[in-house]
Structures are given as C-alpha cells and as structure tokens.
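All protein chains of the complex are present and in place, except for one that has been dropped.
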Amino acid sequence: MAERVGVYICHCGSNIAGTVDVEEVARWAGENIKDVVVSKDYKFMCSSLGQAMIEEDIKKEKLTRVVVGACSPHLHEKTFRTACKNAGLNPYLFDMTNLREHVSWVCNDKEAGTAKAKALIAGSAERVKYQQPLEPSYVDVHPATLVVGGGITGLQAALELADAGHPVYLVERSPSVGGHMAQFDKTFPTLDCSACILTPKMSEAGQHENITMLTYSELEEVSGSVGKFKVKIRKKARYVVEKDCTGCGICMEKCPRKIVDEDFEAGLGYRKAIYTPFPQAVPRTPVIDVENCTYFQRGKCKVCSKVCPTNAIDYEQQDEIIEIDVGNIILATGWKLFDCKKVPQYGYGRLANVYTNMEFERLCNAAGPTGGKIVMRDGKTEPKSVAIIHCVGSRDVNHNAHCSAVCCMAALKFGHLILEKTNAEVYSFYIDMRTNQKQYEEFYQRLLEEGMHFVRGKVAEVTDAARNPDEQGKLIVQCEDTLLGKQRRIPVDMVVLMGAIEPQADAKELGLKCGISCSMAGWYTERHPKLDPVATMTEGVFVAGTCQGAKDIPACVAQGAAAAARVQGMITKGKVMIEPIVASINEEACSGCRICNNLCPYNAIEFDPVKETSHVISSMCKGCGTCVAACPAGVITGAHFNNQQIFAQIDGVLWDAKPAGGNGGAAAKAAEPEPVAS
Amino acid sequence: MSNENFEPKIVGFMCNWCSYRAADLAGSARIKYPPNVRIIRVMCSGRMDPAFVTKALSLGADGVMLAGCHPGECHYIDQNYKAMRRYHLLKHMLAALGVEDERVRLFWRSAAEGEQLAEAITEFVADIKKLGPLHWPDNWEESDERLEALEAIVKEHEEVMEVNS
Partner (left out) sequence: MKYAFYPGCSMEVNAAAYDVSMRAVAKVLDMELAEIDDWNCCGATEYFSQDELTACSVVARNLAIAEGESNQLVASCAACYCNLAKVDKLMSEDAEMKQKINEALSAGQLKYKGGVRVRHLLDVICSDIGEEKIKEKVVRPLTGLRIAPYYGCQAVRPISIGDCTEYPMQMDHLFEWLGAEVVDYPVKAHCCGGHMPQISEEQAFELQRRLLQSAVDYDADMILCMCPMCQLNLDAYQPRVNGMFGTNFKMPILYFTQLVGIAFGLEPKAVGFGKELVAGLPVLKKKLEAVSA
C-alpha cells in the first residue's frame, strides 16, 4: 500500500517566506511528489495552531508520514515528533527539512532559495516513506550528579541539588572551593563584602550531608551516557590525610618555606609550602606544594609532620583515582584572566605600578596582602592619582572579540573604593560604558557624582617617558579623548588594567571528555543561546556560569540554579528517553568477517564464537553508523539512517538533476494519470 | 566544458554534531553562500558510505561534499578517522572511474565554524563550476571501453578484495 505523506511548509513569519516562495513549494510538492496527499503552508508551524493542523490532518487524511519544512531539526524536531505522537502516528515516521538555517537565511535571491527548498523537501518526502516506526528505550537516571568547578556557580548548583535531597559530587581543581569570587573584595553594585556572602555557601556545601566535596581533584575520564555516566576523578595527593586533619593550621604557621602566592594573592602576597589558599578555605585541610617543599626538594625538614598534633601528614600519599556513577553532569569551570603582558604598550610587568584587575582586588581586600590599604608597589605610598583602563584584551580584534561583561562595573567599584580609601583622583578610560543590569546604571551615576573622571577613548600607551616636569616620575597615560577630539596625556601614580575574562585554557579538552563543544573562542556551546542556555547538545551534560560566556555573579548564580533545576527534573522523572537510533546486525546473513568488531569505539559489537556471527549490544550502541557503512555484506542496519532511507533522500534532493526520463521518485507524479485523492 | 550559467548540483553529507550545526550557525549568522549544496544529515562522518557518493554522482550530482568534526573532536570518539580512511580509498576508486579529484571532497568543520563552512561551500561550488557538469548518468551507457577499464581495476585489486577466511 502506498504511503500517504503530508508536507507542511512553515513561513516562520518572514524568516523563511522572505527568501523562499513557500506557497509555491507547498503547491509544487503536492502536485509533483509521489504519495504526497496533503501539502500546506502556514505562518508559524511550531505554534499550537500549526501543530493542531498537522494532528488533525494525520487523523482526517489518514496520513502515514509527515514532513515539516521549517527551521533546523535541532530546534523543533521534538515539537513535531510530539505532535505526530499525539495524533497516533509513530514519531519516527516524521522528517524535518531545514528550510531556514540551510536555505532562507543563507540565500540571497528568492528564486534560488525556492529551488533549493524544493530539492530539500523532495529529499525529505522520499526519505520519509522508508522510515520505520521506532520505539525509544528508557534508562533509569542515577540520582547523583557531578558538578565540576567549585566557584560560585558550582556551589549554587550543588547546594540546590543537595537541598532537594539528591547526592552531589562537587569536584574542584584547587585546594579549596570558592573560585574567583573568594578573591574579590566588594561586589558591585551593592558593595557587600564578597567573602561575607560567599563563605557561608562554602561552609554549607562543605558540611552538607548530600555533598561529597572532592577538592584538589580533576576530572579524568567520562564514559557512559545520560542517566548512567561513569566518571573517573583524579584526587591529587595532598600529603595530608583529610580524615585526620583538624584544620588547626599549626603546620602552615611553622612551615619555614615562604613563597610568592601567584594564585590566590595574584602574586602580591605570600603563602607557605604547606597551605590552604586562604584562611576561610573549605575544606580546611591544607596541601603540600611539592615543587616548593623543602622536604620534597632536599629530603629533609619534615617540620609539618613534627608539629602536627594528629599525625595527619603523609609524605607517601599517592594520587587516587575515584570512580563514581552519576546521572547528570554540570560543568561550571569558570574563567581565567587575560595575560595583560600581551598588551605590551600598557607596560604590565615592566612598569612597577601597573596592576591587573585581580591584583587590585587583592590590594583592596581587607584580608589581602596590604590589609586593604591601596598603596603602590613600595608597600607604603598611597597613590595621588589612579588610571583604570577598560577593555584590556576584550573587544580587541588582536585578542578577544567579546565584551567581558563585568569590567565596566568592576572599574566603577574600584573607582568607588579608591575615592573612599584615598585622596586620589581616579580616571577611567573606557570605550563604551556598559551598565545594563539592575542598579548598575544608578551605580555609574553615583560614581559620576563622587567625582570619578571618565575619558572616552582607547589608551594608546602607558609610559614613564616624561615630556615635561609635571610628568616626571609619573606613569603617563596617552589617549585620544574621543569626546573632546583631542590627544591627552594624563600623568598618574598607578594604573589598573581591566584584563579580559577568558575561557579556561583546557576548556576544550574537558569539553571533549564530556562530549560537548566550544565556540571558536573556547566558551562551551549551549543547546540554544536564548531558549536553552544551560543544556548542551549532549543529553545529561549541562553548563553554567562563565565557562559558557563572560557574565557577572548574579547571572552565574542564576545559571547554576537553572542547571540544577534541569537536573532535578531529570532525577524526578527517573527515566530518560534514549533515541532508538542504533545499529543492528542481521545475524542470519552475517558472514562473521569481524570487520565491524574493531570499528566500534564503545565495544558495542560482540562476536559470538559459537554462531560465528557478530551482534550489536544495543544498550551500548550510540548510533554513529560507522559499522553500517563498513559492513561488506551490507547486513548491518542503522535505524533511522538506513541505506534505503538515505538513498531515497539522495534521489529526492537530486530530483532535478536526473537525465531526461529519470527513474521515478520525485517529479514522477505529474506523469500519473489519476488525480490526487482528496 | 565549463560555462558561466552552469549551476552545479551538489550533495553535502554532514555529521549531526559538527558540520550540520556549522551550517545551522552559518544560517543564524545570516552568512550568504551559493545555494548549490543540498545537505543531508547523517549522525557521524563515519556513517558516510562510499555508496552514498557514487549514488549521488550516478543520480546526476556534479559534486559531493563530505563534512565532519575535526580529527580528535569526533562526537563518537574517533569515527571521523574511519571516515578519512574510507575517503582516501574512495578517491582512489573514483580516480580510476575517471571522476576528477576535485569533485568529491572531505572537510572538517566544527560546530563553531559557521563562517568557515560557508567559505568551504563557496570555494567548493566555485571549483565545481570550473570543472563543468559531470554527466555521469549518461556515461553509464554500456561501452566496451568502460567495461574493459572496470575489469582492469578489478584485476588490479583482486588480491585485496578477496575476503580472508
């Protein structure tokens, strides 16, 4: 019996209809493609009315196959599959044609767009006839979740899930959770102390019965898939036994080795060779920095071991690989600071009193190396004037195209703190002032009133080459003031560079481990930039916070919570649908050549030595189809992408390429004597 | 063979995770490129059966574009390497069948490379335009010369083609 195909062409407002003659495509498909019994166009096919129309047609016209030509299947394939299902049609008897992303948005003229649309619709219509009803399988969702990254985003996500009663593994690379936020002094625009709002969350997470905190640990390997990931975590040797350590801190006090703290104190302060990054660290258990430890380097010292009241020091400790099962993964791996030395004309690393934003955070911080006193590198002189340079490494084609989103506000915050703590004049050199969140613009106005100076223009250079006595001994900021239309040279004592927020250096590597991709710049790619910002293309893997793009603390917290909510949904549902797109082997016809065996990266193909044939373990198959293409006997079938279906699609998309008197398929219907039944 | 009004028909097989998405991204960014490539989605470049290519050519395509994730970035670990191996064998065969080298090409484009995918399509279409139409279906009419050539190929590869027991 011939199939009864329904074809539906969406206008998507003018998104498709602007460059594709949708009425013509619908008319043409109805008149020319064999077995098409209904062909319609509609303003918004994904709207409830559009879906209702399809559902009604399926029932009324007894459609056995449906094709929708609209946007990318990555956006609305699910929507229309559900519509089919609602009308009693197996959802895998539906195919979606990408007329927007692949046609109307990339074509200049309507004629070419319409022709391309016809070819793609023909391909779908031919393909869909060979599609087969499939039943998805379901797997149980393991209730535990892995959260990678212990900054504010990861903490928020972990706490949301743990409070809802679900177990969480929180993995953090450094010895303590807290992330960058722990380094900040105040937070804009409310100016509440960063530590005061962060540390309660840190200790709550540290003590939570549902959170297993794995600090000084890194993600080693991820296998499995949504609902049932298997994860290996490398717990680096701390050389301090966590269960014995009370966190008294006497080892850190007595350790004779003092080194510059390049991480937490951004190079401005010191720490010991056995250390926690900061006093409120969670967990309180310190780690030994092997590179700088006298015992590890020279074989003697052991002061920490001698003073430890609980004998918690273990110099023989080894890295440990921990294997865990989780249902979902949230990546909240954060950002790194742009290397300001890459903009040599601003003198960072060369001119002593040029600081980065992170250094300045520590300089302002009451718990920082200067106890919150804003002083120059000599450690005592208060600056009489400070220049803050925006967009260092951001919005710059030489480095990063993106806006780092937080620097304008952070610069205003710095301005406020300098004006509050010193008598200095503060100059902000900005390209555009971006203060577009709640209470941000108000904060900007406040700083204008407080007397911070604003110069619009990109700074050309920071130099110590004085041209006149006024500039002698100062750092001169040379800039074109684009509001005055003039070159200005402003001598100051101190310069703060607002370095860009950049993706972590190993973001891509970690993404690959979890099966998700990055943008060219290195930000994790979300499933949809507007409508699905925390899910990724890989089921069960979510992203939150600055690893997805530069953002401020409120946005990070919101995303952390959002990712947790998505995971909770999965856990509550308990089961997750697995696409039935898997390979299967017709064992009757299998010759047992075993060519396919080694092609499968998941070891999903098993050889039966008794029967001398291979078979696919469908729960392990991920449906890539490599074995299907490789089988010399052609007895492996890839569900939903089988040869018949793809050949038919090739046939369809080339309907207009065949030599005269082609071999049926599309365009053959016109030759049919009988009119289409209505 | 080439003529200025010639609009080649090209089939593009793209993997679901990288290249198909790159094409989606090119669309979202409204990057314009020639309309000649008709994209067919497969889950992975590893699914690309050489028969898809010969089928497309035999149905009148003037060129075939294959695209997948960058080596090392395959959604299915390393299946794109298998696609690459197969591609080279296929090229060898197509050369023996007299299909110009430029007509079938494999590209690596990640989901982030919308612009680069559009560039690849633009470049590929221009190259095929230069070559002119393929007219493969017409060429398959029986001819002694062709049959002889085919037999010669079979003979040359006899040993390799034999399935080891």
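Note that the chains are named A and B in the order they appear, and that numbering of residues resets to 1 at the start of each chain.
Going forward, a contact is a pair of C-beta atoms (placed from the backbone, for glycine too) under 8 Å apart; a residue touches a chain by one contact, two chains touch by 3 or more.
Predicted model, so just to flag it, every value in this text is computed and none were measured.
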Inset, instruction - Taking the whole complex into account, name the chains on display that the unshown chain touches. - result: A
Inset, instruction - Decide which residue listed in A:Ala465, A:Leu531 or A:Val610 touches the omitted chain of the complex. - result: A:Ala465
Inset, instruction - Based on the whole complex, identify which of A:Lys258, A:Arg350, A:Lys486 or A:Lys611 touches the chain you can't see. - result: A:Arg350
Inset, instruction - State which residues belonging to chain A touch the missing partner chain. - result: 343-345, 347, 350, 461, 463-465, 467
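Throughout what follows, only the chains that are shown with their structure count from here on.
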Legend entry - Whole-Å separation of chain centres (CA-atom averages), chain A against chain B: 32
Inset, instruction - Give every residue of chain B touching chain A within the complex, in rising order. - result: 9, 11, 17-18, 21, 23-28, 30-33, 35, 38-44, 46-52, 55-56, 59-62, 72-73, 75-79, 82-83, 86, 110-113, 118, 137-138, 163
Inset, instruction - Spell out the part of chain A that touches chain B in their complex, as residue ranges. - result: 72-74, 98, 100-103, 105-108, 112-113, 115-116, 119-120, 123, 512, 515, 517-520, 525, 537-538, 581, 591, 593, 599, 601-602, 622-626, 628-630, 632, 638, 641, 643, 646-647, 649-651, 653-654, 656-659
